[in-house]
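Shown below is the structure under consideration.
Missing here is one protein chain; the remaining ones are kept as they sit in the complex.
Let's turn to chain A:
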Amino acid sequence: MVTKAPEASPQDTADRPETPLEAELRRLAGSVPDPELPVLTLEELGVLRAVHCLNPGSVEVELTPTYTGCPAVEAMSTDIERVLHERGIPDVTVRRVLAPAWTTDDITDEGRRKLREFGIAPPRAVREHQGPVTVTLSPTRTTPPTHTAADAAAATLLGAPEAGDAPLRCPHCGSTDTELLSRFSSTACKALRRCLDCREPFDHFKEL
């Protein structure tokens, strides 16, 4: 079952080192494929926070959603319960935790490689940044942004999602010449882009 207890509930087990059994169960739970992006495991997606053995036969798993409304969380929970039941753990509780908030920086390097191979441009590193960030307002279908003084002025006031200055590459041909078609795609976590060199459309895992 998925419990929605507030994330702050203290865990007696949280402060002690992970036991060998917990490590084994965490690897097992972490090997479950993501229901929407089956090339990735939950471990690679970075959503599996911890596995605690509460007492013999009773295990609590901490799972964090990518997006608050991500409908895949329930399927993930069911899959985790199944693999742990199969390992012989009769009592499995999957607890959803929100804090600290998941970020795309939690996706592992191996996860990023697999995303690219799957045809999805992986998220760029999320810049550690507090306060206003630079944003360029432009038409919906954008070519690479041009920064003007007016943009900079607007940016100071507005702030918006922005991920560093790293180029975004087409996962098919590697070109950095791409345009945004829609900032929301097949799922909330992806944007739809098109490569201006090979002309292929592709999903981009948005920075969060």
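Criterion: contacts are C-beta pairs under 8 Å (C-beta built on N, C-alpha and C of every residue); 3 or more make two chains touch, one makes a residue touch a chain; residues count from 1.
The definition used in the following text is that contacts and distances are computed from a predicted model.
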item: Per UniProt record, name of the chain withheld from view ["Serine/threonine-protein kinase RsbT", "Phenylacetate-CoA oxygenase subunit PaaC", "Cell division transport system permease protein" or "Pyruvate dehydrogenase E1 component subunit alpha"]; value: "Phenylacetate-CoA oxygenase subunit PaaC"
item: Hidden partner chain, touching residue among A:Val39, A:Cys53 or A:Leu208; value: A:Leu208
item: Residue numbers in chain A that touch the chain omitted from display; value: 4, 6-8, 65, 67-71, 98-103, 135, 137-140, 150, 154, 157-161, 181-188, 192, 206, 208
